[in-house]
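Yeah, one chain of the complex is gone here, protein chain that is, but the others are all in their spots.
Let's turn to subunit A:
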Amino acid sequence: MKPGKRLILFFLPGTVLYLALFVYPTLTGLYYSITDWDGLSPSYRYVGADNYARLAEDIVFRKSFANNLKFMLAVVLVQTAVSLALALQLTKKNKRTVALRALFFVPTVLSSVSVGFIWTFIYDPSLGALNGLLEKLGLGALTQNWLGDMNLAIFSVAAVQAWAHIGQMIVLYVAGLQAIPPELLEAARLDGGTRGQVFRKVTWPLLAPAAAIVVSYTTIQSFKAFDLVFTMTGGGPAYSTEILSTFIYGAAFTNGTFGFASAASVVFLALISLITYLQFRLLRADRVSY
C-alpha cells in the first residue's frame, strides 16, 4: 500500500465513530421528524410536514426561541468581551498569568449540573450568598429575585453560563494573541500608534480567526445550554427561561411527542447553522493577513 493510501487509514476510526455517533443519529432525527412516534410505542404513523407546521404556530416554541436569542446575545457579548479583556492581561508567560489562567479555567472543568446547583443556592433570594453579600456591602437596593423575576431570570442563567466558560475562551484568545508576531505590534508602536490604535488596527484583525471560533463556539454552546437551565429553573417561572433545548426535551420526554421534538431539533439545527454562517461572514470581513 502506498504511504498516501495508508495515511487514509488514520482517518478511519474517527470517521466511523463520527458516522455512528453523530451522522446516523442526526439522520434518524430527521426521519422521526416526519412521524408521530411517542418514544415508547412500537409503531407510529408518517405525518409528513405536520410536525413542522405545528411548530411554526407553537406558542411555547416561539417563546423558547425568543428566550434563546436573548440568552445567546447576553452570553456571546459578555463571554466574548470579558474573556478578551482578561486574555489581553494574561498573554505574557509568567507564573502569575499562568496561575490566573488556571484559576479562570476551573469552572470549565466542573460539571454543568454542579455549576447549576451551586449557583441556584447562590442566587436563592433569602438564603443565597449573592443577596447576602450585597446586603453586607450596604448594597441592599441591588438585591434581586435572581431566578424568580420573569424579566431577569434568563440573564441570571446567562451570567452563570458566561462564568462557567470564560476560562475556555481565554485559552483560545491567549493562543491567538501569542501567535501575533511581536514585531508587527512593535512596528505599529514605533509608527506612533496609541494602545487603542494598535489594538484596533493590528491586534484585533489578526485575532479575528480566534474571535470567530470564540463567537461561533459560544453561540452553539448557548443554544445547547440545556443542563444549566434544566437544573436552575427548569424553564420557569412561566416559560421565562424556556429555551429551545429544554423545549425539545419537554416535548420528547415529558409530553411523549418524539416526532414533534425531532422536528424541533431539525429547525434548531437550521437556526444554529444560519446564525453561525452569518457570524462567520461578519467576522471574516475583519480578517486580514500581513
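By our rule, a contact is a pair of C-beta atoms (placed from the backbone, for glycine too) under 8 Å apart; a residue touches a chain by one contact, two chains touch by 3 or more; residues count from 1.
Methods note: contacts and distances are computed from a predicted model.
Per UniProt, the protein behind the absent chain is "Extracellular solute-binding protein"; the candidates were "Extracellular solute-binding protein", "Formate dehydrogenase subunit alpha", "NADH-quinone oxidoreductase subunit K" or "Tetratricopeptide repeat protein". Touching the missing chain, out of A:Leu7, A:Leu21, A:Ala85 or A:Leu282, is residue A:Leu21. Only one of the listed residues, A:Asn51, A:Gln79, A:Thr120 or A:Thr203, touches the absent chain: A:Thr120.
Screening A:Leu7, A:Ala49 or A:Ala238 against the full complex identifies A:Ala238 as the residue touching the chain left out. Residues of subunit A in contact with the chain left out of this view: 18, 21-30, 32, 35, 37-46, 57-60, 120, 123-127, 145-150, 213, 216-217, 220, 223-224, 226, 230, 233-234, 236-240, 245, 248-256, 258, 261-262, 264-266, 268-269, 272-273, 276-277, 280.
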